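Missing here is one protein chain; the remaining ones are kept as they sit in the complex.
As written, the chain order gives the labels A and B, with residue 1 at the start of each chain.
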Amino acid sequence: MIGNKKDFWDRITSIKREIIFTIIGIVVIVPILLGIKEEVQISPPVKSAYEAIESLDPTDVILISIDYDPASMPELQPMLKAILSHAFRKDIKVIMMVFWPLGLPIGTEGLGEVANEYGKVYGEDYINLGYRPGDRAVMIDMGREIRHFFRSDVNDILLDTYPMMRDIHNYNDIALIVGLEAGRFGEFWIQYVGSRYNQRIILGVTGVMAAETYPYLQSGQIEGLIGGLKGAAEYETLIEKPGFGLTGMAAQSWAHIAIVIFIIIGNIGYFMTRRKERRVRIKGRKE
Amino acid sequence: MKKRIPLVITFITGFIIIVSFFIPHRPFGQLETETLIWYAIIFAFTLIIGVDSLVRLHVRQIRRRKKGWWYSIVFFAGFFYCLTIGIISIIRTPNPFQPGTAFFYGYETILIPLQSTMFALLAFFVASASYRAFRARNIDATLLLIAAVIVMLGRVPAGYKLWHRLPAIADWIFDVLQIGAMRGILIGVALGAVAMSLRLILGIERTYLS
Partner (left out) sequence: MIFLLILSFSISAKDTPDDAGGSITINAYNIPEGTQRILLYRLAGGDTIYEEVGLISIFKGEYDDASVVDGMEYLYRGKAITEDRAYVAEIKEYISSSPEWFNKSRTSVLLLLILFWVVVLIYIQLAKKNPEGLFIRRLPPLEAMDEAVGRATEMGKPVLYVPGIEYITDAGTLASITILEMVGKKVAEYDTRIINPHFDPIVMTIAQETLKTAFSEAGRPDAFNKDDVFYLTSEQFGFAAGVDGIMHREKPGAIFLQGYFYAESLILAETGYSIGAIQIAGTNATTQLPFFVAACDYVLLGEEMFAASAYISREPRLLGSIKGADLVKSALLILIGAGVIFGTIAFIADNAGNPTYMEIFNKILEFLARAAS
């Protein structure tokens, strides 16, 4: 800004937040309303997660931990549905449990929806253990006996009533743990269960947390990693069942492009403004 | 004396927990799990203190007719709704979150939209923060800017369409550059936390005692 006058370059260096918000809102809503779907490339971490479940047999049991709440639902619920579809397609049995109490209804809803789709029977093919407080204490003690903390399921019916739970007592009987994480519980699964009980784990995390979780994938402490909405979209592509993950990809693409354009515009304005100020200073010195 | 007893308790407890990490034999091996359970129980009771503080705050707002005091009425409406409906739902069904209960209705129609809205704000804030922060003021800022643009484009399908190698470069930034930096920070934070814990156990750091 020269003097008190704002010219074009000054204006684009300081675009109002309201304009940015409006444009972001438009680029996110429009592709979703138009139902635009975009193809995604499969990344190795998601492929590894897929392979971990693909390698299981119909006699195997997986434990899915719902460690998210409605805020992270857009990213993690598509992952849950995709993983459940994959598991049920292979007739793998599913145990669901919850460490975030607000995640219980959405986890239950997702489980019920996909189970109905594949004609699965509660108590024979899948079970919902519900929520128990104590997080790490629960994780550790489940290595001895699940019933120490979960004597009954979410409906308060004794676990031994259900045919599928009769032979399942601890992590010995669970082939794979799938943690769907919006917080720090992924680290707890790795620290307290993965290494202690030599348990196989794959994690589905929000996009922001993917960066922090990569070291565990690299060191082999987890077998696969599904990161953010893109990870969910990749998994849906692998199981050939498009869902919200793929629907959201177009919106995410457009939003990222919009942000990059804003950054470029901001930098162009910044450099032009600086150049102008330098010229004025030089002119001032000459005079 | 007033400060000495808590310091001694801190030292003994801290020392026992550290020792129990290395001794699996009973009773040491169980200490970790037991203390975690105790903490969960204590936390549940401290919620009473929190609720008391919150209720007092809003009662004060209403009494003094402070600006925006009517929002305190909204707070009480929500508070008593959740409390009443929650208790009724627990009495009627073993799982208050079961579809069909009033509690679930409140969860589905109020909580889910509110939480999703708050989280969605991040999309807008990320855009405005990026626009403001990613300026090539110097070499460091320029490198940050280039890395951010590559990763942002590489992580979406549009990036692949722009240039098919872009996702691979973004993955390399993730797998190599980013992980190195993340590990460094994690190690530093972990060591800092250990040093802080040592100071607390030895009573060198006493701010928590007041």
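FYI, a residue touches a chain if its C-beta (ideal position, glycine included) is under 8 Å from a C-beta of that chain, and two chains touch if they have at least 3 such contacts.
Not measured: the values here are computed from a predicted model.
Across the entire complex, the residue among A:11, A:144 or A:278 in touch with the chain not shown is A:144.
Taking the complete complex into account, residues 17, 57, 59-60, 69, 71-72, 102, 143-145, 167, 169-170, 172-173, 175, 182-183, 191, 195-198, 200, 206, 208-209, 211-212, 221 of chain A touch the chain not shown.
Residues 18, 21-26, 29-30, 39, 42-43, 46-51, 53-54, 56-57, 60, 67-68, 71, 114-115, 118-119, 121-122, 125-126, 128-130, 132-134, 182, 185-189, 191-200, 204-205, 207-208, 210 of chain B touch the missing chain (whole complex, contact as defined above).
Following the convention adopted for this analysis, only the chains that are shown with their structure count from here on.
Chain A and chain B have Cα centroids separated by 17 Å. Those residues of chain A whose C-beta lies close enough to touch chain B in the complex are 15, 17, 20-21, 24-25, 28, 38-41, 43-44, 69-74, 102, 104-106, 108-109, 130, 133-137, 140-141, 154-156, 210-212, 214-215, 218, 228, 230, 249-250, 252-260, 262-263, 266-267, 270-271. Those residues of chain B lying in contact with chain A across their complex are 32-34, 36-37, 40, 44, 94-95, 97, 99, 104, 107-108, 111-112, 115-116, 118-119, 123-124, 126-128, 130-132, 134-137, 145, 148-149, 152-153, 155-160, 167, 171, 174-175, 178-179, 182-183, 186.
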